[in-house]
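Provided herewith is a single structure, encoded as C-alpha cells, for subsequent inquiry.
Note that this complex is displayed minus one protein chain, with the remaining chains in position.
Lettered A, B and C in written order, each chain numbered from 1.
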Amino acid sequence: MSNNELPDVQLTKPKHEIAINRVGISDFKMPIFISKKDGGVQHSVANISCYVDLAPNIKGISMSRIPIGLMKFAKEQLSSKMMIKISENIRRSTEADLCDLGYYFTYFLTKHAPVSCEPGILPYEAWFNMIKTKDDHLFRFSVETIASSSCPCSKEISKYSAHNQKSRIKITCQGRKDEFIWIEDIIKIAEEASSCEIYSVLKRPDEKVVTESMYENSKFVEDIARSCYVKLSDIGSIEKFKVEVSNDESIHAHLAKAIIANY
Amino acid sequence: MSNNELPDVQLTKPKHEIAINRVGISDFKMPIFISKKDGGVQHSVANISCYVDLAPNIKGISMSRIPIGLMKFAKEQLSSKMMIKISENIRRSTEADLCDLGYYFTYFLTKHAPVSCEPGILPYEAWFNMIKTKDDHLFRFSVETIASSSCPCSKEISKYSAHNQKSRIKITCQGRKDEFIWIEDIIKIAEEASSCEIYSVLKRPDEKVVTESMYENSKFVEDIARSCYVKLSDIGSIEKFKVEVSNDESIHAHLAKAIIANY
Amino acid sequence: MSNNELPDVQLTKPKHEIAINRVGISDFKMPIFISKKDGGVQHSVANISCYVDLAPNIKGISMSRIPIGLMKFAKEQLSSKMMIKISENIRRSTEADLCDLGYYFTYFLTKHAPVSCEPGILPYEAWFNMIKTKDDHLFRFSVETIASSSCPCSKEISKYSAHNQKSRIKITCQGRKDEFIWIEDIIKIAEEASSCEIYSVLKRPDEKVVTESMYENSKFVEDIARSCYVKLSDIGSIEKFKVEVSNDESIHAHLAKAIIANY
Partner (left out) sequence: MSNNELPDVQLTKPKHEIAINRVGISDFKMPIFISKKDGGVQHSVANISCYVDLAPNIKGISMSRIPIGLMKFAKEQLSSKMMIKISENIRRSTEADLCDLGYYFTYFLTKHAPVSCEPGILPYEAWFNMIKTKDDHLFRFSVETIASSSCPCSKEISKYSAHNQKSRIKITCQGRKDEFIWIEDIIKIAEEASSCEIYSVLKRPDEKVVTESMYENSKFVEDIARSCYVKLSDIGSIEKFKVEVSNDESIHAHLAKAIIANY
C-alpha cells in the first residue's frame, strides 16, 4: 500500500484551532563533521532537535519529513551555511513559516602542555542553533570551556594555598548578520578569563606552572564572567552574548555561578 | 581570628566595573515539605538555586549569606509565601536589588487504580521560582506530568493497535498577582489532555481499562499541547503559561515534541 | 470484570524454558524516612528497584505485586530490618526463590562550620540493598561522601599552593551477620581520609581553616582509598567493603579514580 492510499490524519482539522509555536523532534543522534580553525575537520556526534511552527487549522505536521530532511544532508559538513540549507529544506517540506534547528555536540581541540609540549586532546560542549523563516535567518551558538578557578578570598586570608576547582564557562553568541565567528576564538576568551587553562597531559614541570599560574591569577566567578564580558564586547562581529560561569567549589557540595549578558 | 579581622576581598573594586545579572549558588540540596491539596504535607528533597544581582563597583557577593539564608528557613514549610520571605531575607543580607530563588523537587500523589482501586504513588517533577525585588515579586512554577499517548495516525492506518508511549507534559504557570494555584490542578489538566493517565499499580482489570482508554483517546503531541492550552486559558487565576509535551516514541529512537505558550 | 475472569498470560508456558536471574521494576520513586544516629528521622525520596527470580517454566511474573508490596510498607520507617519484611513479602507474593530490593536516596547531615559554628546541611548519596531468600538474607549499603582533595605532587613541586578539587568517596559495606553499621560512621571515615571535609556554610575564618587544612593534608586519590581501607578493616562489624574515590581534577577535564576492595 502506497503513502497516497492511506488516510492522512495529520491533515484533518484539530479539535482546538490554536497555532503551535514549535513542533518536531528532539534527541535525534547523528555523526557530524565540522571545519576547524587550524584546518582539517573534526568528527563528532550530534544530538539534534528540529522544530517547525504549525498553523491553527492543521491537526499535525508530517513529522517524518524532519528526519528525512536531516538524512538528506547527512554527508555534508556542518556549518551555519549548511544549517540554513537544512532548515530551509525542512521548513518547505513541512509547509511551515519557521524552522528551529539545533545541534549539540562535543568539539575537540588538541593543546600542548606549557613546558613539556606533550599533546593532549580536550572536549568542549557546543550548541549550534539556526532559526530560519522564508526571508530571514538567525544563527546563535554556545560553547562551554572547562578551565580552572582559584579563589581570591581564600588566597588572601590563608597562610598558604587557595581553594581551586573546575570552572565551566559557557558563552552564547549571536553574530552580526552573516559575520563568521570561530569556536576557537570564543574558547580562547574563556580560557584567558579563567585562573588557568586546563590540559589533558601534564608532566611535573607543566603541573608546577599550572599550579603556580592558577594561584597567581585567582578569580571569583564574578571576575571570570566580567573578563569574558569585556573581551566579547570588543569583538565587532558579535551582536549579543551571554556568559554563564559555574565553579564546582572544592570546599562546598554546591556550585558558585555567575550570569551576565549584554542584552 | 574573627570575621572582622580578616580582609574582605569581595568588597574591593573589580577590575572591570560591569553589573552582573545573576550571581549565587546552584545545586544546593535540602529536604523540604509542602502542603498538599487534599490536606497533610508532602516531604521531598529540593535542588535549590539562588542568585542575586551585583552592582558594577563591587568585586564579589558575600556568597555564604545565601546558604545562611536558606538554612534559616530550613524548618519552614515551602510555599510561595515562604519563598517571598526567604528571597527577601537573602536580598537584604546580600544588599542586592533582586533575588532569584528556585526549588526543583519531586512531588508525589497517590492515585487509585481505575477498577481494583489499588493505591499507587506517582512522582511529578516540579519547579518553584520566586523573583523578589524591594517592592515587588514574581512567582512562577512548573510541573511535569507523565502520562501515556497513543498515535491517531498509527491507529487510523493499521489493521489493529496503535503505537503508544510515555508522554511528559510540562506546564509552566505564572499566576495573576497573589492568586494561588494548586499543583494538583495543573497535573489534572495534563492527565486529561493525554491519551490516558498512568498508574503505579495496575491489576489485569485495570490494565484492560487503561489499554482500551489509551486507544480510544489517541492523541498527537500537538493535540495534547492544544488541549492543555484550552484548559489553561480557562483558568482565570493564570496569567501566562507554557506547555511542553515530549512523547518518547515507541517506534523511533528520537522523541516527538510540541511547545505552545500564551505569551 | 474481576481479576479472575481475565486470562493470565503470565502463567502460560514460555517459548523458551530458561530461568531468569532477575525480573522486576526499576525507577519506582517514593518518599521515605530513616533513623539518624543523633536521633530523629531523615525524610528523603528513594529511587527503588525490586527484582525476583523466575522459574524456567513460567512465562512472566505478576509484576503488579511488586509495587503493591512496596506500597504496603510505604508508611514504615526504612531500615535493613524493614527491608527484610518488604523483600520477603514480595518474594512470597511473587512465588519466587529470591527478592533483590534496592533503595537509592539522598541522606542529609547538618554540620557546623569549624570556627563560626554556622550550621549547614550536606547531601550524601546512599544505596541500601537487601537480597532475601527463604531462609537467608544479605544486606549491603553504599554511601558517597563529597570531600576535598589537594595534590601532594603539585604541592611539592610548586612555589606555592597545590591544585585541589571535589573528591567523591563511595564506600560499599557488607556487615557481618546482623551487625548494624551507621551511615554516619562510614561518612566519618571518608571525611577523615580526605584532605579536608566540606561544609555548606563557610564564613571567612572558616574558609581560612579549610584552605590551610586542605593544603596541609594533601592526598593522592590512592592515599584517600588506602586510608579508608585501613579504617574500614578496623571495624569488626564489617565483613566486606569496597572503596571508590573520584577526584574531579581542577587541572584536567578528566577525573582521577582509585578502587580498592577487601574481597
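The rule we apply is simple: contacts are C-beta pairs under 8 Å (C-beta built on N, C-alpha and C of every residue); 3 or more make two chains touch, one makes a residue touch a chain.
Being a predicted model, the structure only gives us computed values, none of them experimental.
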Contact partner of the left-out chain, one of A:S35, A:T106 or A:T133: A:T106
Interface residues of chain B (partner: the chain not displayed): 122-123, 146, 148-150, 153-154, 157-166, 196, 198-200, 202, 204, 207-208, 210-212, 214-215, 248-254
Residues belonging to chain C that touch the chain removed from view: 6-10, 14-16, 18-29, 49, 51, 54, 59-61, 63, 67, 152-153, 156-157, 220-223, 225-227, 229-230, 246, 252-261
Sites on chain A contacted by the missing partner chain, in the whole complex: 1-3, 6, 8, 28-31, 33, 42-45, 64, 67-68, 71, 74, 106, 108, 115-116, 118-121, 123, 200-205, 208
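Heads up, the rule we're going with is that only the chains that are shown with their structure count from here on.
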Separation of mean Cα positions, chain C and chain A [Å, integer]: 34
Whole-Å separation of chain centres (CA-atom averages), chain B against chain C: 27
Approximate Å spacing (C-alpha centroids) for the pair chain A, chain B: 25
Chain B: positions in contact with at least two other chains: 6, 8, 28-29, 67
